[in-house]
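Omission of a single protein chain aside, the complex is shown with its protein chains in their original locations.
So that you can tell them apart, the chains are marked A and B in the order they are listed, and the count of residues begins at 1 in each.
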Amino acid sequence: MFGAQVTALSPPSVDYTAMLPVLIVLGAAAVGVLLEAFVPRHLRWSVQVTVSLVALAGAGIALGAYVPGAPAQGVTTMVDTLAIDAPALFLWGTLLALSFVALLFIAERTVEPGGAFVSQAALRGAAGAGGSVSTREPETTGGRDGAAPADGARGMQTEIFPLTLFALGGMMTFVAANDLLTMFIALEVLSLPLYLMCGLARRRRLLSQESAVKYFLLGAFASAFFLYGLALLYGYAGSVRLGDIATAAAGSDRSDTLLFAGFGLLVVGLLFKGSVGPFHAWTPDVYQGAPTSVTGFMAACTKVAAFGAMLRVLYVGFEGVSWEWRGILWAVAIVSMAVGAVLGLTQRDVKRMIAYSSIAHAGFLVIGVMTLSDSGLAATMFYLLAYGFTTLAAFAVVSLVRDADGEATDLSSWAGLAKRSPLIAGVFTFLLLALAGIPLTSGFVGKFVVFSAALGEGLAPLVVLALVFSAVAAFYYLRVVVVMYFSEPAAGGASVTVPGAFTTVTIAAGTIVTLLLGIYPGFALEWAGAGGFAF
Amino acid sequence: MTPEYYLLLSALLFSIGAVGVLVRRNAIVVFMCIELMLNSVNLSLVTFARIEGTLDGQVMAFFVMVVAAAEVVVGLAIIMSIFRTRRSASIDDTNLLKY
């Protein structure tokens, strides 16, 4: 990578066409920061939304233009730090599509008047200093008590848009990173904006800030593990490129302790991002506390990024030593499924419940990751696509069910919702069935392909356990359905806000994709199975 | 001079950092412990670079420093904002979200 003779330094060759989607996203993020500084406040929302959406669409077009002519084996560029191969392109497409929909959801400002994000709560003045620490804090912007409107009291905190784009750029780099250092940088680029985004909620600021601080501290803790793993692997292989590590693992005179300790620490960092048990502890708290649109973005896209990177690390770097680590991932998958399914049973908060559901789904995904076969790779990526859209739409529905204090996420206020709003209740039921994996939804197809790939690799006991935990988890999905349809509406319960155009698009897109992939998964499966990793 | 001692020192520092995260209550101190963990990794990287005889590890250490600096910016912003609402920097006070 860097020779000792500095004189030999020549500019690396860069395949700009292949990288164009990432460049567009990161470029638009940088432009967004400038816009934040120079565009007058009343224009910022519309300008930022336009720039972000145009950038995402442009990146999508660039990707679409590149894919048909892309070399089947993929290319590596930027001195082999990025591998733009078939899985990377599929995951980029997934990430761009999910982010586009998520960005619309984030930009919504009719459901929560003025948008869901503000930067500061401290301007509450006296009320803040002596105020009680309650979970349902009243609205904290200056507008209500007549003080000078704080930043964002009228409009929303539009920095959320460049932050989203930065996070997305990080995720796209993360899934294409061909060496661990790039992967680490990408991990930070995707994480840091997310930490901030979690803390921006307009309502229930204490919960929002708490989720931000928890996510940040634990996330930084996890990246320290990742980084230490990187260092040990560097010590083992003399390089951090995944291919070199694989070569070294096949025959090296260094101590295997370095290899396996490094691998373990690295995987801990990745499992943390994918909210896989036992590294899931942050997930329920952060999902519950963060603004719902951010939670949706995070749940859908971070999962794609984390598992995309995990696939690459395990397939490219550590396939040769799979005998040693497969057993450990067995345990991890079981713990994750068990935690997600069992702890979800007693949750009363809908967002928290979906968080536990995501932990259970992470367990299923780990099963797909550890198959190490072509069909397992395709199945896992299909699962990510399907799960992303379903969960995003589910959070969008959650954001609509509100009472006087904002979103009513407690299950008791959802009682009898079907009577007041049959359409939304029906859509949510459909999405929950998809999460449970009922046929004719993408969730079923996803589970089906992942489990059949796992069966093909002799993981039958794990598949049986997965089915058992699916059944356990189905209980809490169906409980929500029962509450919505068969309970009497509680007095003063929540009602469904009429969604603005943006949220409507989010819900519609998520639902349609969930249905479409359920009845016609062929094309997505085909694309997901288009090819393997480049080395 | 044996490079292995530096590796052991690095592991020791990493462990001290990790334990610090577990036992300290002040958010800033917890955060500093995490920074300690990152820096212990830097020590490892540089040592390995020395063993390898290449510069890669040293360059990586610079990357890590930059990332750590960015993390400080974000971290302090988050900790400051929660401090301003709660008037407390103890991370044990932030436990509304649980069970």
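In this text, a residue touches a chain if its C-beta (ideal position, glycine included) is under 8 Å from a C-beta of that chain, and two chains touch if they have at least 3 such contacts.
Operating definition for what follows: contacts and distances are computed from a predicted model.
A.B. asks: When one chain of this assembly is omitted, its UniProt record names it as which of these: "Rod shape-determining protein MreD", "Heme exporter protein D", "Urea ABC transporter permease subunit UrtC" or "NADH dehydrogenase subunit L"?
C.D. replies: Cross-referencing UniProt, the chain left out corresponds to "NADH dehydrogenase subunit L".
A.B. asks: Among A:Val268, A:Val398, A:Leu433 or A:Val483, which one touches the chain that has been omitted from the display?
C.D. replies: A:Val268
A.B. asks: In the complete assembly, which of A:Phe161, A:Phe174, A:Phe279 or A:Phe297 touches the absent chain?
C.D. replies: Only one of A:Phe161, A:Phe174, A:Phe279 or A:Phe297 touches the chain omitted from view, namely A:Phe279.
A.B. asks: Would you mind spotting which of A:Asp15, A:Glu324 or A:Asp405 touches the chain that isn't drawn?
C.D. replies: A:Glu324
A.B. asks: Tell me, which residues in chain B touch the chain that this view leaves out?
C.D. replies: Interface residues of chain B facing the absent chain: 18, 21-23, 25, 30, 91-92, 94-99.
A.B. asks: Taking the full complex into account, what residues of chain A touch the chain not shown?
C.D. replies: 213-214, 217-218, 221-222, 225, 256-257, 260-261, 263-265, 267-268, 272, 278-279, 281-282, 284-285, 324-325, 327-328, 331-332, 339, 342-347, 422-423, 445, 448-449, 452, 456, 472, 519-522, 525
Quick note on the criterion: only the chains that are shown with their structure count from here on.
A.B. asks: Could you please state the distance in Å, as a whole number, between where the Cα atoms of chain A are centred and where those of chain B are centred?
C.D. replies: Their C-alpha centroids are separated by 25 Å.
A.B. asks: Show me the residue ranges of chain A that touch chain B in the complex, using the header's touch definition.
C.D. replies: These residues of chain A touch chain B: 1-2, 4, 120-122, 128-129, 133, 135, 181, 184-185, 188, 192, 195-196, 199, 205-207, 209-214, 216-217, 220-221, 224, 227-228, 230-232, 234-235, 238-240, 284-285, 288-289.
A.B. asks: Given the complex with chain A, which residues does chain B contribute to the contact?
C.D. replies: Interface residues on the chain B side: 7, 10, 14, 17-18, 21, 27, 30-31, 34, 37-38, 40-41, 44-45, 47-48, 51-57, 59-60, 63-64, 67, 70-71, 74-75, 77-79, 81-82, 84-87, 91, 94-98.
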